[in-house]
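Note that this complex is displayed minus one protein chain, with the remaining chains in position.
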Amino acid sequence: MLLQQILNGLTAGSVYALIALGYTMIYGILGLINFAQGEIYMAGAFATVLLLSAYKVNFFVAFLFGMGVAAVLGLILERLAFRPLRGSHPLVPLISAIGASIFLQSLALLLFGPADRAFPLQFEFAALDIAGVTVSTLQVAIFVTALFFMALLVVFVKYTKFGKAIMATALDQDTARLMGINVDRMIALTFLIGSALSGAAGIMMAIYYNTTYPRMGLLPGLKAFSAAVLGGVGNIPGAIVGGLLLGVAENLGAGYLSSGYKDAVAFAILIIVLLVRPKGLLGGRGH
Amino acid sequence: MTEYFLHIAIISALHIILALSLNLIIGYCGQVSLGHAAFYGLGAYTSALAAIHWQASFFLTLPLAGVVAALFGLGLGIPTLRLRDDYLAIVTLGFGIIVDLILLNLEVTGGPDGLVRIPPPQLAGVDFRNKFMYLLLVALVVAFTLGLIYRLVHSRHGRALKAIRDHEMTARVMGINAAAYKISIFTLAAGLAGLAGALYAHYITFINPESFGLHTSILVLTMVVLGGMGSILGSVVGAGVLTILPELFRRFADYQDLAYGAMLIALLIWRPQGLLGTGKISQKFSLAKNRAKKGN
Partner (left out) sequence: MLTLKSVHSYYGSLHVLKGVSLHVRAGEIVALLGANGAGKTTTLKTISGLLKPRTGQVEFQGEDISRLSAEAIVQRGIAHVPEGRRVFSTLTVAANLELGAFARRDHQAVKKDLQEIQERFPILRERARQPAGTLSGGEQQVLAMARALMARPKLLLLDEPSMGLAPRLVQQVFAIIRHLQATGTTILLIEQNARAALKVADRGYVMETGRISLDGTAAELMDHNEVKRAYLGKGYQEVWED
């Protein structure tokens, strides 16, 4: 039972971690909580689902397409809703992000309707029995895929020129410019990466719960933000640890307390972290 | 027809209270609340439940609604406003979702159906089912809110708040407890929203969680931004405009949220001071602070 909950939690948590990475990177570089992150997650899922229902394309192609749509949406958002507001009080881009979030959500509602959509592909998933605990191969696949993307991001940030330039920009924009780094481009790149990861997260959740709908991003967005705070906002390993912990905590809470309030666990954790350890487990960075 | 106009006037007045109180948070805490509708809802449910179960007089349940909402505000403000300046939005968003969850799940709140047969206020001889009388009552609370804000702005505390808003660091050095001030303002604003909720509940006489969700919080936020962040008159005008416009454009009801979202972004880019604001928040306050942060 305990182990079962933990494993279920790790699956959801790995997805939260992917979204939390987007929050944390964007916060690190702009000092902005991108409220529309949940809608980008939703857009990634919709793009994949719509493509798969309209055309007979390969699943991996559809997956990449969904990530691509999410990434482009992130770029557009940065360009239209955030870049013109740079340099003003943090409240201003924050409200703009809220506006973007509500705009995208209602746009999806108008375009696609409120109904849930099932995932167009049927996968055959086996249930693995490991020491009395049942894990579906779907869970394993999601967890492994999420870890893969996280590893990719960490390698990118730590070992590539542009990854280091993003970190430098997050630390000190003026000095980054003195190195010849184009700060606008690094910010756009951050949005692109963060959004692509959120898109991937949305697609995986659309498969996991077999449902896609316009408001699907609201709760995962909030939870992922809590995860980012839990790990320390602006801190990349923190987002990963925070996401996994949050997923596990949420499932334990649902299993041992009450499943009706499962969604409240993330929020309770957010409040407790803010009270007890506002810098998060691994410490914040950036702004 | 007059009935209809009176109805619009009452709803406008309720929105004015909500917008004014949210504007207090924005103008003085430099923060935005996305749970304002939740405080509104807490007030509505508190007052309605007290009236239904204890047959308490509206003139007792109204202040009770304010106090309950304020207490929740205090509870949220303490962990949030002492820290970073940008967590309030997300914490209040979460709070709104939780309140919604609770209202939907509890038995006493009637779940998704909500509460019905909420008694209208009763006071010797006055019939508050008469819309004109109700409008007077709401107008009284609007006047109370305006008076309160006016007194606050022009008091010693108002000046301290302004100092915090414009130069938080300097204010701190001068020994002004910025966090305590922000928490007080947030508590007060939550309480005012609670009052509006009570007034709404006993006017409409049936309530359900739908009226107190994110949609309403965003609506109020758009009113404040449209009128001008930090401008009292702006909130009044913004609330009026955004209550009347949707009535005129009923056919486009489905596009409301879309319009609010687009409006928020467009206003911030092209007219950050809104209709009537001075641009304090979007320009001055802002740049000074950013510079301090970057430290060069």
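The first chain written gets the first letter, and so on, giving A and B; residue counts start at 1 in each chain.
Here is the rule we use: a contact is a pair of C-beta atoms (placed from the backbone, for glycine too) under 8 Å apart; a residue touches a chain by one contact, two chains touch by 3 or more.
Keep in mind it's a predicted model, so treat the numbers as computed, not measured.
Chemist: Among A:R86, A:R177, A:R215 or A:K279, which one is in touch with the chain left out?
Modeler: The one listed residue touching the chain not shown is A:R177.
Chemist: Among A:K164, A:R215 or A:K279, which one touches the chain that has been omitted from the display?
Modeler: Touching the chain that is not displayed is residue A:K164.
Chemist: What subunit A residues would touch the chain not displayed?
Modeler: 161, 164-165, 167-168, 171-172, 174-182, 285
Everything that follows uses one rule, which is that only the chains that are shown with their structure count from here on.
Chemist: Sort out for me which residues of subunit B touch subunit A in the complex.
Modeler: It is residues 26, 30-32, 34, 78-80, 83-87, 89-91, 93-95, 97-98, 101, 105, 214, 218, 221, 225, 229, 254-258, 260-265, 268-269, 272, 281-283, 285-287, 289-290, 293-294, 296 of subunit B that touch subunit A.
Chemist: Can you list the subunit A residues touching subunit B in their complex?
Modeler: Against subunit B, subunit A makes touches at 31, 33, 35, 80-81, 84-85, 87-96, 98-107, 109-110, 173-174, 218-219, 222, 225-226, 229, 260-261, 263-264, 266-267, 270-271, 274-275, 278, 287.
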